[in-house]
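These notes concern the structure reproduced below.
Excluded from the complex is one protein chain; the other protein chains are retained at their positions.
Chain naming follows the written order as A, B, C, D and E, and within any one chain the residues start at number 1.
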């Protein structure tokens, strides 16, 4: 069973609306290598796990639990980027300084038709997420290899998306996720290392320089790239795998740690012109 | 952030393998009205919530948290129904008494090709789950109405699927979910009641007689149809909505309660012929 | 059997081309809550209807028949918005004053590749319509509830799309459909009212002020929001349901009426550069 | 605008339930070359028609109008094939003599989960219909050529489906549609003939012998293969095209005729175990 | 078995980056009537061919072999159009003179997220290619008719896409493919002619004037519109069909010829900011 505390796993940095950034950030939520995929893939792999080597199941499940928070973080960041991006109820421009007729040209129109300027389960090109993305074949090594590809491609895509806007909310969330994807690369690579393979000259993939992303540095200093957060309320065996020297060229010791300190979930104001929430009272 | 304790929200009753039952039960997992849809729909609705009436957001999020356990319960039930349903590594018949060549005829072949006799993110006809199912329009009333349709259709479909096998693991899980879908119908209907509509003569939908499903009775006696389980580790305002007389014809008082006692997650044995987990040691 | 008279159900107001408006208006044609969905959903619900309470089947079929005209109206409006929106055969600018190279940037490129500047069975993000949208479960109450959600979401989306362009053809069609969706909300809500539920404080959804849309007013004055048009050439029992006080807060008496007066179908000129119709003679 | 008279375009011959026949007949409804495709394709082609040669638009629209009745006919035939095909509410066998547990093995399970033993907008393999099937490019000749392929493939598929069951309801509907698809092949081929091409040695496609299908003979004797039914309540110019010698090897004169005599729409009994219609009274 | 020589079937003319042109040119690669469709359709038709008239199989396979080169040509042209279209690693503008933030607005964002500024198996609206496009019904005449529609629509679409940019790489590739599609129209039309139909007044479809596309002229002068390239290393019977008077109004004699002279495959430079190829050495 799953429990919740209303805390975001990272902060949402305030900045101006940017609907194009919201459109491309959808890839990290509903794309083929986005957080909905990691969440569902690790959910199926841990529920379908066979055999007695449960330290591997615990590791996969441990990452799955963090992905729940990642989904929430990206949803909230997209909401922040969309909030106020179009014309308001009396025809005035939104926070973005652009009327809706202009905003809609380069944006994903579904952000303004289905969502009330809010996140959707789709990718950067507007394609809905599909269960066909999930890899859960039950062979531990092939599952772990696919997880390595998934996390590596996650970083690769995010490093490309990062270039698409200098918006601070956008870049901060991407930087946090790049560091965490790196930790999860380490987790699955380490698991493969315990089973025989030696990654030390190859990883991380892609071969990025962490210094290129200034927002990443503080997370590296906090050791987030070599940490596995533990969201379990009972015992977990994942520390049997996630320990010792990192499999990455970057070096360091792997460590299971408590979750990071939480951050407040931002309030989204009512938006009468979107009929959202559309209540007639309740200080809506 | 999300936390986890390794407890299933209901028991898995032992019975023989039944791959046809596994195939049709996929509807309750990856179908248009299955648990992956409820999970994702309520995730998006709660993250995208606008305005100050947060008791409604807390209610939606509260149901979302339970759906995480429902996904795990249905995955585990499907695994139980598939486990041992085909020929084993030395050509002997599986637990089902049927060789794989026969099992495959009426089953979903992907259960034996992608899964190592394990659950998949697809529906009863093998179509992958799609993000296009999710309804999150940000208008509180339309979101709640769609949630009522979603939960009502969930019950309706499960009452039809229930007839498709007398397997005990299959029926027990369906019965538990029918009662909980009923509670969630009540939750969203009650929320609409606080906003104006009067459902008392219409609900539940469909108009089923709980006595028809013997497995349901104990859950009704435990009050599960009028209970909202609370998985929050901090405060929640959902009790401001989920209280008082049930909106259903069946009567009773709505009540927020602690989660039910957990049940052990079943062990799935290694299956060498499926190369699952495929480890060479580790007592796999 | 179905019969036809070449009359549009509402007028197409002349205005300049607007390919971005055409792109977003596709949602009302081929989107998850667009007119192709209502047409097909009500077609399946009426053909699949079980039992003796045929006044409900006649009501559903009655709305279905009108949706045929709605599909034609939205197709024609999109065509009007696209017509002349790009460069003509000799390289001159189109009616929009924009060369095709510019028009294509923010438009749906399929409007100019598949269509000869013409409507398509897709939504605002270019996703093709899918049969997976159709809800026809055969339980009258769940079917009617889903129809209420469908019509309510139709209005909600159209009220958001309306803000995306001030083009007159675009807004007139949307305004007409908003009023008719309101009437169909009333129809299905009334049907549910006869079966027990009391909507009077909740409807319409969303809670929009009709005065906000100046194009709507004349249709309200004509009583279109409380009218059910009758396209049957034989008897119908839908008046047994669609009668009496409207279920909406807005008040008024429901009434089955003859169809509105028809409007001419606009001529679309040949477009040689699109090879459309591409005939060599016949005054093409 | 569209009008309706409650008449099926052909009779439904009584016979036993046959859910496998229902599954494969879905191809003729929701498949890539089924009636939903013809309906939508001709709807878009006639609404998007450019230029002055409106006799061709009238011809396409004339076929479109008949397709509306074809959709209804196939829906009704599938319903007949499914009706009573599984266990009833008190556990007794259905009309088919088979309990639901057996029926479900070879059937489309969605016929019993989504539908209350009723038709769905999917094909024989359970894939939902998609708007991507529609061809409407606005070039009259390429549109007509695709229509010829569509109608020819319709016949080809139906002649293959015909072999899959000897059920009389199934074969009668297929036979009627084979003859009508032949007439529509003739219609579009004739249109191409007026524009230059000479088909006389090639058609019909496939090169089938009408005597092979005994159910077809009466329709051929009634001239249905060379007739274009006219469902217009106003004038149509389609007779300018659909006239003279048939383009088919089979010979004969093309003729626009009134619609055939209608047939009653069958009543579908309530099915309490499917909660359909699920009403508590109204002689449901 | 298949063999390869590193030669493009036509040249890539140098010009500036143009990501909007790259977006729309995707239709010719991964669209419903693009080169991936022709490749796969003719692959299935030739592998599934029944009966003794193998000259037709050889003809279909002969076109299939050329489509392999067409896929490579369009991939390479899209790569050329994307190459350097955004900001480089140190934040400078790319070759296009536009920073990535601007480029991304009108482009397909997947070209910069999945691809390292490279081609994808999708259409102009970003929809992935699907096997549902393939037509292989095994009836020779219906297969050939669909091939005629496919090649005709290919030309029709390309003639519309041609107008969307004056980029020279873009137009040269389209012009070459227009001429070759015309030859393939001729091939399939001729095959139908040998089976009975007379196309001479109808073809080509659409009825385009080759002089409109200056890039086409040299290919016509080289006879490419009436040539069938032979990529077989053993004997082929396709010359039994592809010979004699062209079925097209344009006239000329059909002829099987050797493949055209090859053109060098362009080198794509490494793109460090896209982590492509991302090697640390090897003169990457």
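The rule is short, and it goes like this: a residue touches a chain if its C-beta (ideal position, glycine included) is under 8 Å from a C-beta of that chain, and two chains touch if they have at least 3 such contacts.
Note that this is a predicted model, so its numbers are computed, not measured.
Asker: Which displayed chains does the hidden chain touch?
Answerer: Counting the whole assembly, the omitted chain is in touch with A, B, D, E.
Asker: Looking at A:130, A:167 or A:246, which residue reaches the missing chain?
Answerer: Candidates A:130, A:167 or A:246; residue touching the omitted chain: A:130.
Asker: Determine which one of B:34, B:51, B:126 or B:154 touches the chain that has been left out.
Answerer: For the chain that is not drawn, the touching residue is B:126.
Asker: Could you tell which one of E:121, E:223 or E:239 touches the chain left off the display?
Answerer: Of these options, the touching residue for the absent chain is E:121.
Asker: If the hidden chain were put back, which residues of chain D would touch it?
Answerer: Touching the missing chain: residues 20, 23-24, 27, 31-32, 105-106, 123-127, 156-157, 159-161, 163-166, 205-208.
Asker: Considering the whole complex, not just the chains shown, which residues of chain E touch the missing one?
Answerer: Interface residues of chain E facing the absent chain: 1-9, 30, 36, 40, 43-44, 47-53, 56, 61, 65, 68-69, 71-72, 75-76, 79, 114-122, 128-132, 134, 136-142, 195, 231-234, 259, 262, 267-271, 274-279, 282-284.
Asker: Touching the missing chain, which residues of chain B?
Answerer: For chain B, the residues touching the absent chain are 86-87, 100-101, 104-106, 108-110, 112-114, 116, 122, 126-128, 273-275, 278-280.
Simple rule for what comes next: only the chains that are shown with their structure count from here on.
Asker: Which neighbours does chain A have in common with chain B?
Answerer: For chain A paired with chain B, the chains in contact with each are C, in label order.
Asker: Between copies chain D and chain E, are the contact residues mostly the same numbers or mostly different, with half as the line?
Answerer: Same, since over half the interface numbering is common to both chains.
Asker: Express in whole angstrom the distance between the two chain centres, defined as the mean CA positions of chain A and chain E.
Answerer: Measuring from centre to centre gives 38 Å for this pair.
Asker: Centre to centre, by mean C-alpha position, how many angstrom separate chain B and chain C?
Answerer: That gives a centre separation of 36 Å.
Asker: Counting only residues that touch at least two other chains, what does the list for chain E look like?
Answerer: Those would be 32, 105-106, 126-127, 156-157, 205-207.
Asker: What topology does the chain touch graph have (line, ring, star, complete, other)?
Answerer: Chain contacts: none of line, ring, star or complete; other.
Asker: All pairs of touching chains, please: list them by chain label.
Answerer: Contact pairs between chains: A-B, A-C, A-E, B-C, B-D, C-D, C-E, D-E.
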